[in-house]
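Written below as structure tokens is the structure these notes are about.
The complex appears here minus one protein chain, its other protein chains still in place.
Think of it as A, B and C in the order they're written, each chain with its own count starting at 1.
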């Protein structure tokens, strides 16, 4: 049923043109600024890890020490230090942390050497990312590729070992993507915690070690099942590009990575967020990671029926930023959601209209369709049914990444059995209705087509208004999610730096050079598994 | 989406012609026979009720006593006895039971008087039925009419008082039809138990007093809700016409009443069943009762995917018998079911094809769509989802009577909360998807249309084969439900009598004379309720 | 070792409940539900749903935790142990060791009209891709069908000099199956022929321990395959034959 709606093509063009102009405008701001986390990410790309004796990550220590130098970028003084001390990046960072080494302005005569070495190191850093990406391609080819829609579930116990147990169980039950939800408020930490963790609130800390542990668990279970199981986390919050780096190195496959979520839902400074999202996305692009944007969240604070069009306009904006950060369409998992009040007559009919619209506006994009959350009841039996209709709408409109709803959504992060039940729900509905969409056509001029075109029109008009007033102003007026944000307010504003004329960061170029392209390709799931049956 | 499938009209005509011929053939057999329960029903129509001191119903006592006379019909000798003794029908029956009065062959000279009086009494009996039907019409007009599809649920505690509690709760939750399931094996009793009952196995005895108690409960709750709540039971088994009589007198609104169910699923003698179904349906027709046929059961013993077409051919046969028994189309609730194995890919797509086919073959008939039962799992959460897809298929294909599935189908007869959850499931799905069908059209030549035409073709061919070999032979070959029955075997064969040339039963004519017509009409639910809100 | 329910952390003891209390909904209703579960010994009770489903009934969905556990190793039961065999080896065993066909009679007894289960075990076409007993060349299997009175079943078994009797019981409401199953055993004992047959019962609410309690030789539960039954019958009848 692709291209089944007769959409007004002129509106699509208007919307996209406006989004382009909006992104171009912000891109200027981006190009003129850096942030502390951007610089820390740069150091991580050099391979620096670890924390000092009071658990502050070395990259924070170094950037803090070099705070005065940031407008020129951390790379030049840091590589200069490495050269001066004859140390590796890690050793140099440890030296700084130990108070033995100190960053300093790089005098003219040492600049060329430092920059040359930095460029080399940047290429090496990017090569490490490429190697990880190649490894993913190999593994997918070897292990087998899931059938779409991907079944995406979360784990969120707070304990990475419990998470691993549950992630494996979920994969065995049919999950294709495991997202490890972060602990409440990690997004507001201005550093990335270190090491394995076993305590969290409503989620598990995103740390590089936790990434590694979960990656290993999923590789194991993927081999058992003959189906590569994807890992997802959040390049979001105050440390977007750093987490993107960690993800690129630990072979995450997906990242929640939105250009505006932090602003709207975490009250993070907007000048900062736009800058941060850029490097994080360049890294994700390079790493072959699929990003997921967060428009679904809008419909938890604003009404999904009235404000559904804001999801569409924001998808155009996120697309424009993503393309500017070198992401390929197959990597751009724009978000949308099933959040119309179930009490509304014809709720599913309207959800179909909205979902089909997004599907047709972004062909070839792995859209991420989010389940009902706001109106999920305490009655888990009934919630399971609403999730069933979400699953139906997803398969009927050709969504590719289905984040599954849990019957206990209104209660707690999922129990082991909740996930099992949800996956069974989705797998049944997907298989039982797989070919329905290709069996029917939408009535021309019917309520579905009309709703879709109305939404498109409102989105185009909103985008044109945003182009007029600028995105900062639009955010301050609460045009998305009914949430208003002060352009100068929010957390992390102190970490934004106007760059100097001689700002130097070779990663921006290196990440774009000699880019690998295309999605991993693998045989159907299970095809390459040896004799005995894995799982149950 | 009515008439959405391009069905092969020639096949429809062939199927209907064959079914007509099949029914005509059997109608001959019917016209040449009577049965003990037919005669007992006749007595009940005269107003006889009650049991003797060992709980044998008076009508059984009388018919037993008059066994030798049955080929001439019980009416003449019984009315003659009334005249002779100067007693009312009830008194005369009591007299027989007490051994004080005895039936006898009616000599020529008393025949005319007896017959004349019998004809009068038959008209009075039918007038009682008409009065009940008029009362239904009034009540529906006063109270309010449900919105289709009707939500139909069962109660089955064994205790009529618990049943009433649960029926009211179900009505308040949204049920439009309450069926009181009968206790296991009542269908094999060759009499109808008497009085209120509080013990049963997997169901509650169908007795006239139980009918009355439940009717009163539903009238109460209907008034509270401003929506007439329908009552259903089973004119099925060894006492089909007697139960139809009881239902006609106690204002039941629906009856499971199939021309072949007893043969196939209860191993009741087929010569008997065809005769019994005839009078039972004449009564239902007169009473304005909607009948439900039992084709759903075929798919519990035969495979629904392979043998789905037998439902269609049997629907044609049931239709032909129903029309011959004076039922109007709005009264003919042909049965079909959602029983394809949920593990089958595209299960729902095939179910849509099958359900849409039946919908289009019998326009204007209040089809009864039965939920999944055979493949319902012990996992009640998952069962609830399968029921959700059944509800979806029902609303999508325009079914009018939806018997709701219960999450605990594989376990036990419904708990109070099971029914509540099921109704919530159905109401949600119906409202959320109400207009989807009118928004889409089926792809010409697609798998849905192909499946529907294939099923139709197989049904037409099967019906032509049945016409060839006769329905008795077809049943003996197991052509329906994969169950084979011996034409001479099965229970109750001893109660079948070839009628004599002077067989006399004025009810057959009286039931057809001056027939009321048309379905009750009422305002939308709740329209006529006074100020305060009923229910919760 | 004791195990406890696992919600999302080992030993958290989480259990989900749903139930209906015959009380009118009121502001206290949630606490009535909570305290009720606490009385039953659960803690950290959370009432997820508390809703009037009728003026006099309130429906609950709840979660709670228990500190109790169970040692799975301490659970000893009467589990049917049948050596796994395939179709060919079963036929071969009968042919070789019994030297004649193994005769089986089966039925859904008394008021029970559910035949799909017994059909799945006995009829040609079988179940889940598994042939039914009728297909076994070394068996002589007769399925009497539904609602067969105990006396008729016994009569047929005696007439055919059956080795085994298979009984199906699906309806269990008010324990009617216990009544029927007991009736059959009592009849066999009264007639002094209990020992002549291997007697097996099956159905979705049957298990081996329960069947043994009622005096049967074996019980089969949901999703039984004909193969399992055939293997048991062959092994058991041969064993008895050899012992005799």
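A few comments on the model shown:
The criterion applied here is as follows: contacts are C-beta pairs under 8 Å (C-beta built on N, C-alpha and C of every residue); 3 or more make two chains touch, one makes a residue touch a chain.
Bear in mind that the values here come from a model prediction, so they are computed numbers and not experimental data.
Remark: the omitted chain is touched by one listed residue; of C:66, C:89, C:103 or C:156 this is C:66.
Contact between chain C and the unshown chain involves residues 3-7, 10, 14-23, 27-28, 30-32, 35-36, 39-41, 46, 57, 66, 68-70, 72, 75, 77, 79, 205, 207, 209, 221. With the whole complex as reference, residues 158, 165, 168-169, 172-173, 184-185, 188, 199, 201-202, 265-267, 300-301, 374, 378, 410, 412-413, 415-417, 420, 535-536 of chain A touch the missing chain.
In the full complex, chain B contacts the hidden chain through residues 157, 159, 162, 166, 377-381, 408, 410-417.
Here is the rule we go by: only the chains that are shown with their structure count from here on.
Computed centre separation for the pair chain B/chain C is 33 angstrom, with centres defined by C-alpha atoms. Each chain gets one centre point, the mean of its Cα atoms, and the points for chain A and chain B are 58 Å apart. In chain C, the residues that reach two or more other chains under the touch definition are 18, 59.
For chain B, the set of residues touching two or more other chains is empty.
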